[in-house]
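For this depiction, one protein chain was excluded, whereas all remaining protein chains were kept in their positions.
Presenting subunit A:
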Amino acid sequence: MDVRSVTDALGIQRESEDRAPQSSARVLGWLSLGLGVAALAAQPSVSRLCGVDDSPAARTVLRLAGARELGTAAALLIPRRARWGMWARVAGDAVDLAACAMAMRDRRGDRRQRLTYATLAVAGIAAVDLHTAVRATRGARRTTGDRVRASVTVNRSVEDTYRFWHDFENLPRFMYHLESVRMDGDGRSHWTARAPAGQTVDWEAELVDDRPNELIMWRSVAGGGLPNSGCVRFVPAGGGRATEVRVELGFTAPGGRFGARIAKLFGENPHQQICDDLRRFKQVIETGEITRSDGSPDGTSLRQQMMQRPAQPLATR
């Protein structure tokens, strides 16, 4: 599978996103801005056009809707990716449709006709919004298939970085899904990974290729619990004082039960997990520790960031 990727601030590669929902979100953002400005600035003409110019309450509703459109425009146009902002638009559409339905009850004749057209227009916009919102937020949870790539730049020499990684027993320090790795000699190693509910998954791995200060490649031995392979390359950067670490992990067995197992270990987005792993790898090899704050006591983990604790010391750990 071809994973389109981009590289972020720390040189960590991320898969790039399907851009279509983002660009339609921006178009909708500009539409919101236009509607908001129109509703606020030309409120009498707009209310006539919608067929609700006979009620003072409708004027207030229209003004509120205008203000809301401005807010929505900001939510869609300011962030780099409009995701949850789209759902604000959908919610707004629902409110508008409800307002139209209420207004419809006591409008007659010409006015009712204009109101019907306005309602149909809102319904059309709502359908487009819903479609865009679903696509924009689904993109966030997309998994990457059976190969995951990520990279990071660390401020250590290629020799130091290679040596640290070559000792696989170091990996569980920053790869949170691993419980332990035991080196058995002869290029063989025994890996234990954490699975939910206190379960573990074990497998044996062997070195496939090992070029000092350049590359380490390994794969699991047939018959293990989790067929996988990995490759990490070390490339000098910053005049040789720093090292680009480029990791590629592969899960080669066919999907089904196996795919579910990967999801259990790595969460819904294995790529995100690897990016977090590499950020922690950078912290460990550069500073000797994982950076922990009071809001993120377990260190870097994108998943936790949505539900952080207040920045206060923990009572017990």
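In this section, contacts are C-beta pairs under 8 Å (C-beta built on N, C-alpha and C of every residue); 3 or more make two chains touch, one makes a residue touch a chain; residues count from 1.
Just so we're on the same page, contacts and distances are computed from a predicted model.
Matching "Glutathione-dependent formaldehyde dehydrogenase", "4Fe-4S dicluster domain", "Na(+)-translocating NADH-quinone reductase subunit E" or "Phosphoribosylformylglycinamidine synthase subunit PurQ" against the UniProt entry of the left-out chain gives the name "Glutathione-dependent formaldehyde dehydrogenase". Looking at A:A75, A:C100, A:A136 or A:V158, the residue that reaches the missing chain in the full complex is A:A75.
From the options A:D106, A:E169, A:E214 or A:E286, the residue with contact to the unseen chain in the full assembly is A:E286. Within subunit A, the residues in touch with the undisplayed chain are 8-10, 67, 70-71, 73-75, 78-81, 153, 155, 238, 242, 275-276, 279, 282-283, 286-297, 299-302, 305, 308-315, 317.
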